[in-house]
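With one protein chain removed, the remaining protein chains of the complex are shown where they sit.
Right after this comes chain A.
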Amino acid sequence: MAAPNGVNGASHDLDEEIDYTDIEEKYQVTLEEGFDNILVVDGLPIVDRSKLDKLLARIAKEFTRKGAAIKVEDITVPWDDAANTSRGFIFVEFRTADEATFALNEVNGLPFGSKHTLWVNRFTDIEKYANLDETYVEPQREEYQSKEHLRAWLADPAGRDQYVTYRGDEVEVRWHGKPSQCEVAYTKPGWTELYVSWSPLGTYLATLHRQGIRLWGGPSWEHQQRFYHPLVRLIDFSPCEQYIVTWSQDPIVLAEKAPQGSQFFSPEDEGNNLAVWDIKTGNLLRTFQSVGPEGEGGRKQMAWPALKWSPDDKFVARVTPGQQISVYELPSMGLQGKKSLKIEGVVDFEWAPHGEKDREDAEKADGTSKAARKVRENMLAYWTPEVTNQPARVTLLNFPGRTILRQKNLFNVTECKLHWQNQADFLCVKVDRHTKTKKSIFCNLEIFGVREKDFPVEVVELKDTVTDFSWEPKGDRFAIVSSNDPNLGNPGPGITIKTDVSFYQLERGKDDFKLLRTLASRTTNTIRWSPRGRHVVLATVGSSSKSELEFWDLDFNVDESGRREGQQKDDWGAGIQQLGVSDHYGVTDVEWDPSGRYLATAASSWTHTLENGYAIWDYRGQEMEKHLLDRFKQFLWRPRPPSLLTKEQKRQIRKNLRDYSRVFDEEDAVEESTVSAELIAYRKRLVDEWNAWRLQTQEEVLAEKRARGSKVDTKHAEDEDREEIEVWIDEVLEQIEEEVVE
């Protein structure tokens, strides 16, 4: 038997000898050894055998309710044999890791009965964290890199302002100053893809790209921050430059392998199109679905900014028309007080801005002094339209106190517009009202005295439609554009609407607003107050035939030193004086510089393509410079943060103004002479070059003529005298024919 088996035996031996380990290693089927599909559910009540089945059934039910269906069989219960109870946690096995992830997201933190909460973790995580190295390794310290001063431009020795221009695809940041100092501060072609924008205090310049936003700043215009929001269209900074809101028409879609992290969108953000970011860290704080355009058949324009910031950057609010105002706290972006302000029918709201007084109060409160007055709470105003038997209503609310400060009922309201004066001294509600028949519209201005006790309301009634309203910054005056033109509301090509401009002022003592003056029958449609008040520019913007700019001074008779103290009754409105009229053809934008000394007007190729370019005027309407640049798109002054000088320092400066101005005059004189010296030298050079060339060519001409041997030389020499022409003019004044009767 051994013989025939010899072969087999031999082969068997051979098998034994060969080492298969390498092949086995190579072809070994890797079994599902990951525990990614297993979750650990913690936080369960500890039960004994009798209640176990009931518990498991309930857990399975809870999971199934959340959409993660499990069976009791999938649950493994570790058992404490000593106490004969469960250990308070279980293992749940899912078919795939994806299902487990889903269940993790859904169930984690779910309340289980009144006492317990389900805490779900991945089985693998537990292992990972259990095996974590306990020894502390000091993280590598990053080398500190000093950043450039973001507000360096304010330290310009000449105190110049900056502006940015966007033309073609070239963005330029320029200084605005004396002719010799108008240099370009920085320029970069293709800096932006859509437009550029300054932050409200001028620290950053934002550029918009396909991929998102970039912020730039500092003297060398280094890249400061970036926000990844594809196809972003609109941006809005918070007033203190801490946060930025971005909006894109297209909802957020996460691409495969999209970068993860606090600066990027996560799966939860998908479908939203409004995002709030922290500027300093670049972190995404929260995203929203924007409401508005889809709301009413896509016809209504979306209101921008969609999120409105409280002036101290502490809150941001948005309105869900007809339902509520939701106020979020920063930086957590959680709903303040965990609930929105439910206001039936709310249409729009505005935060009260912070005046200089408020800011001072806030600073004092931040400091140690206890004497500081109580800091005024944030305030917001909103209005609700008329519904069936309820009148329209404007409400002043303080926040976060949420107490209603003042409410006013209004009737026959078509539309309200809320205008805060920039110091929050007044709130004007421009109420468009209709007559009973709803055929004609007229306008009421309801002005709330916000600084006074009980918030008295002053009403100014007007017969016409008011198309523009504007408070004087830091003042108690306002200007309105009103019109009763029948063409109002149906604009057509070539139609210029006739308007009246009126100025109103608060009459001290009487506490009511009185008409200062009306400028009748103009075409003005835009009012631009100087940021320091007093001066105002009336412009006709966006018209193809009219483009007038009128420069007005409202305190013409008043000395700068004794400002508006001796305002007597008899000179009511007498201080209004026109300083100048000019014209910028095709003007689309009118903007004062932050100092209120200069006005910039621009004709942007976004609106039309005729005579694009920009001009800078002084406050009297004298043209300082004008540039006609085709493909010109945008002009923006760089905003300035509020002054750091105290009132006392400012007063001191005003007192010594004469000394300062002498220095400036000297500087100007020097400047002028150097400029003209340079220019003269340059012109001298041009003339010398030209003359040298002319002498040479004259020589050549003479040589040519001599070569021709013609008589021309003589002809050249004969200089004819100027011919005197005497003209006799007989003018017949009257012809009388007399018939003499003989």
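As a working rule, contacts are C-beta pairs under 8 Å (C-beta built on N, C-alpha and C of every residue); 3 or more make two chains touch, one makes a residue touch a chain; residues count from 1.
The definition used in the following text is that contacts and distances are computed from a predicted model.
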| item | value |
| --- | --- |
| Protein name as given in UniProt for the chain not displayed, "Coatomer subunit zeta", "TBC1 domain family member 9", "PinX1-related protein 1" or "Eukaryotic translation initiation factor 3 subunit I" | "Eukaryotic translation initiation factor 3 subunit I" |
| Contacting the left-out chain in the complete assembly, out of A:170, A:611 or A:671 | A:611 |
| Options A:46, A:515 or A:680, residue touching the unrepresented chain | A:680 |
| Footprint left on chain A by the chain that the document does not show | 545, 585, 610-611, 628, 630, 680, 683-684, 686-687, 690-691, 693-695, 697-698, 700-701, 704-705, 708, 710, 712, 720, 722-723, 725, 727 |
